[in-house]
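A single protein chain has been omitted from the complex, and every remaining protein chain is retained in its original position.
For subunit A:
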Amino acid sequence: MQRALFYGVLTAAIAFPLGYFVEQWMGWVLFYTGLSLHLAMHYRNFSRLERWSRKPVLDASLEGDGEWDRVFRRLYRHEKELLEKIERRERDIARLIAAVHAMNDGIVLLDGEFRIQFCNKTAERQLDLASVTDRGAPIANIVRQPAFIDYLAKADFSRPLVLRLDRYFERVLSLYLIAYAENHWLLQVKDITQTDRLDGMRRDFVANVSHELRTPLTVLSGFVETLQEIDVDTESRQHYLQLMGEQSQRMQSIVQDLLTLSSIESAPPPEDQQVDMATLVDKLRRDAEALSAGRHRILLESEGQGDLLGSESELVSALANLVSNAVRYTPAGGSITLIWKISAAGAEFAVQDTGIGIDPKHIPRLTERFYRVDRGRSRDAGGTGLGLAIVKHSLSRHQATLEITSKPGEGSRFAAKFPSSRVTGV
């Protein structure tokens, strides 16, 4: 500022004596020329600033003369700091959004009219939203379940809404609507399919144990009462006692299976002994023939040589269970194929039958305790309802998986797959 002032005073200081002592017009000319030059310099810098302000990008080449340069540099610094601050903010926001996307729970932000403003990836998946195209659309347009629409309409969000979706596959979601900021809503979606299923399983388990034990118990106590109160001849007595024996046997096998199951669950992992699989598979085939008593064709396909590492007794009980199931659920005249394949990459023991088959919707639940596709039929066949649960547990203790494929009316295939770490002596 001072320099600009100094320049003005200097012009006047030279022009005034010149005009006074030499020629008056010369003084004026000099004065005006000086001022005009001065003005032109200012104008040039001002027009630079004006040009820049029309499109204020960060430009280090913006230079001015004298005083102006300082102003320009200050502007440049200020602009730069501002840009850095914005960038930092944007990075923070992007990180926050990424965190929201990474959440396990679905998050949907809604405005006061329940229009979608934002949703994270989990919510997209859970509710079938599309975050880009659905922005601004009322959420009720996409999530059309009447239960959800009623929930929104009732406007009582003190309890979460449990929503069952059967889009693609059965899913159970729990939806919380939380008010935030001013007149905005945050919809939190939790996938509770697993817990819902576990709850159901626990309820079923207790109900099933009681039911399974009560049925034979009712028969038993009925006969006991009869024998106590009525005089029966020896022959009937023998018959009753035989039936009572059968029922108590049944209860015993249920309790036995339950104990096996709980001991498998709580016991330490099995010691790794080398199990002679050729002998074991052959024994399974003979067992199947004995159980079938000529009603089925029993085939054995064996491929590769080698043994498994694991607990022999657990493997025998698991694989024998698969074989006996196949025999029991295959009508007479059908065929049962035992398939044993082993290689360095892993091993597989499969039982393929031409039996009644299983509806696909039952397959995921087959290994649940007491889960039955058809209550009456499986009890007639003499099952306790725990067989496959035991199989699954024994196998998982050997890091093996049970794969079930089946077509109703055509037969089923139960395959136990062992990882390469369990294979030895190939």
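Please note the rule applied: contacts are C-beta pairs under 8 Å (C-beta built on N, C-alpha and C of every residue); 3 or more make two chains touch, one makes a residue touch a chain; residues count from 1.
The rule is short, and it goes like this: contacts and distances are computed from a predicted model.
Between the names "Phosphate-specific transport system accessory protein PhoU", "FAD/NAD(P)-binding oxidoreductase", "Branched-chain amino acid ABC transporter permease" or "Cytochrome b", the one given in UniProt for the chain missing from this structure view is "Phosphate-specific transport system accessory protein PhoU". Touching the missing chain, out of A:Ala130, A:Val162, A:Val224 or A:Ala290, is residue A:Ala130.
Set against the missing chain, the residues A:Pro146, A:Pro268, A:Gly294 or A:Gly333 yield one that touches it, A:Pro146.
When the whole complex is considered, the residue among A:Gly19, A:Gly34 or A:Pro138 that touches the unshown chain is A:Pro138.
Residue positions on subunit A in contact with the hidden chain: 128, 130, 133-134, 137-138, 140-142, 144-146, 149, 166-167, 359, 361, 408-409, in rising order.
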